[in-house]
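Here you go, one structure.
All protein chains but one are shown at their positions in the complex.
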Amino acid sequence: MSLSVQGLTLRREGVAHLDDVELEFPRGRLTTVIGRTLAGKTTLLRTLAGLLTPDAGSIALDGRPIDDVPAWKRDVAMVYQQFINYPNLDVFENVAFPLRRRGVAEPELGNRVRATLAKVGLAEFQQRRPSQLSGGQQQRVALARALVRGAPILLLDEPVVNLDYKLREQIRSEFRGLLTSASGAIVVYTTTEPAEAMMLGDTVVVMHEGKVLQRGSPAEVFERPASATVAEVFSDPPMNFVDGRFDGGCITVAGAAPLAAAGGVSSLRPGDYRFGIRAKDVRIDAASPLSGRITFVEVSGSETFVQVDTPFGALTLQLEGIHDFSLGEPVPIALDPRRLFAFDRAGALVGAPSR
Amino acid sequence: MNGSWFRGYKLAFLLPALLSLAAIVLFPLFFTIAVSFSGWDAVTPGLNWRGGANYAAMAGDARFWEAFGRLAFLAIATVLLEYLLGLALALLVWREVKLRRFFRVLFLVPMMTTPVVMSVLWRTILHESLGPVNDILGHLGIPAVPWLTSSLPAVASVMIVEIWQWTPFMFLLLLAGLLSLPREPFLAAAIDGAGPVRTFFNVTWPMLLPVSAGALIIRLIEASKMLETIYVLTSGGPGTATETSGYYIYIRGLRDFEISYGAALSITYLVVMIVALTIIAKLLVRAVKGKAA
Partner (left out) sequence: MNHRLFVLGKYAAILLWSAFVVGPFLWALTTSFKTAAGVTGGPTYLPWLQYEPSVDGWRKLFGATGGIDIVRPYFDSIVVTTSASVISIVLGTLAAYGLSRFEYRAGFVKNADLVFFFVSQRIMPPIVLSIPFFLMLQFLDLLDTRLGLIIVYVALLLPIAVWIMVDFFNNVPREIDEMAMLDGCTPFGAFARVILPNSLPGIIVAGLFCLIFGWNDFFFAFTLTFTQTQLLPVAVVALNSSVTPWWSLSASALISVAPLVVIAFFVERLLSRGNLAGAIR
């Protein structure tokens, strides 16, 4: 039982918003679609909802094609990133709107609306207008309206991106509970943040320039990114890339002494590769012969992000604790060879750290 | 939004208005074009084909082309003056002035009045011997001006009446524009110590350029049809001093009943206006885009 799309393509002015997309969204699971802006995430959702017609391809629900079903007959609920509510209706009527359209009458209407409002924590705000609510509250109203009718398909388009940081974390943790309780529904959630995808999704889909690059569990996509692009999109801070050569068991990068390969990259064929290493895995190591100059320091929470300029490129380091560096200071850095990813010339993954 | 299921709705929304307008306007337009190629007049009514004779006659009709010149002058001069006055008025009652809302209502009033009716009144006001204007001028030691009976004053009279009537329109659009301007640039200018004049030229006016362009285009389109004021006030006179294209066409086509000739003149008038106004509109838009960049 699922929502499936095949060969979905949509082009506008020469740019492919969707490029031969083939996906399956199972019932009762939350699928996160992650990608940069303009990767095609919103276009995908709008096509699923019936607001856009693709140039090619088909959509089927439980095996039955729904391409000819207009948007107002597909039972799809959507939450937008801008807080969309009906401005002239109060909160109660906003949430009751879809039920009224389906002919649900009192007392059932009132019960369902009040129950859903309670679930999102807005029970006391029934008489208010959306314009009198804060951003977070408006988004909760939108969410309540999406949940109240128990639609089989629930689409959320970066719903927390316009909320401030603390609020985002709070609502995200509520989402997990709310969305799984929408049991049996097919939930698709788009985001640009890997952390969100890791936290919410049963399955992660990585999109880039209209194409699906990889689909799998968050752990799988994180530890075995199918390509350098996936690795770039699905890590925060972005993965560091260094071009180098593998020969005779050693990795040589420009301007540095060869490193002995270890772990997943030890059995590569000799040749040029793009090596990737996460910011967490680059360390400050006095014993290391490699060094670079500090170009940027940022303390964030209990971590310090440092950007270092080296002969083989700029690297970002994520260090635990709060460190004090001065710009221009030379630091010795070490790349742990056991934590290296290797991507071939086409960008495909050929070596990764063992789990 | 696209999709085959929207098609019915797309048409239902648009077609009633589109078809109504097409039916009411396009058929008469094509009819006029057909008439312009006929010889319809008081003596020989009906659509009898005469080829381009009317247009040939029109080419040699100096009075017709002079009328265009007068129209161009009147339209452009009055619209420019209306713009300057309207801008000044909008700035005056924009903020900080006592009773500004009362004055805003007052300044809007002329635009709401019926132009022909006011022209009838203005005719009595500008009357050489019985009207108040010359009387007041007399008390100030200025000799009486033959407002409606002498060429240049007649042109001035038409301009005065038009300006009285339509400056409020510019005033409305510009004031709406002013009221929707963001506060920040003005605060920045105040912090930089700019006085009212500098603030106007460096902050206010540049931000008003889009609204100004729109207002100028709209007023020019309306002013290019100038006819009613002239009909009541001066009847195109004295002589042909205030005769615009519209008035001349009225004389030849409707009053003298040279229907087909009038039709040819009308079509030419329409085409010239469309071309001229489209060019002016594009120029204005480009000027605004350039400055705003």
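Note that the chains are named A and B in the order they appear, and that numbering of residues resets to 1 at the start of each chain.
The rule is short, and it goes like this: contacts are C-beta pairs under 8 Å (C-beta built on N, C-alpha and C of every residue); 3 or more make two chains touch, one makes a residue touch a chain.
Nothing here was measured: the structure is a model prediction, and the numbers come from that model.
Although one chain is not drawn, the whole complex shows that of A:Leu3, A:Met78, A:Met239 or A:Leu349 it is A:Met78 that touches it. Among A:Asn88, A:Gln127, A:Gln170 or A:Ser300, only A:Asn88 touches the chain left out of the display. Only one residue from B:Val117, B:Ile142, B:Leu187 or B:Ile279 touches the chain missing from this view: B:Val117. The chain not shown here is touched by just one of B:Phe31, B:Phe73 or B:Phe201, and that residue is B:Phe31. Although one chain is not shown, part of subunit B still touches it, namely residues 1-2, 6, 9-10, 12-14, 16-18, 20-21, 24-25, 27-29, 31-32, 35, 85, 88-89, 92-93, 97, 101, 103-118, 120-125, 129-132, 135, 164, 172-173, 175-177, 179-180, 196, 210-211, 214, 221-222, 224-225, 227-228, 232, 245-246, 249-250, 253-254, 259, 262-263, 266-267, 269-270, 273-274, 277.
Those residues of subunit A that touch the chain absent from the view are 49, 51, 70-72, 74, 76-78, 80, 82, 84, 86-88, 97-98, 101-102, 145.
Here is the rule we use: only the chains that are shown with their structure count from here on.
On the side of subunit B, the complex with subunit A involves touching residues 1-6. Of all residues in subunit A, only 50-53, 68, 70-71 touch subunit B in the complex they form.
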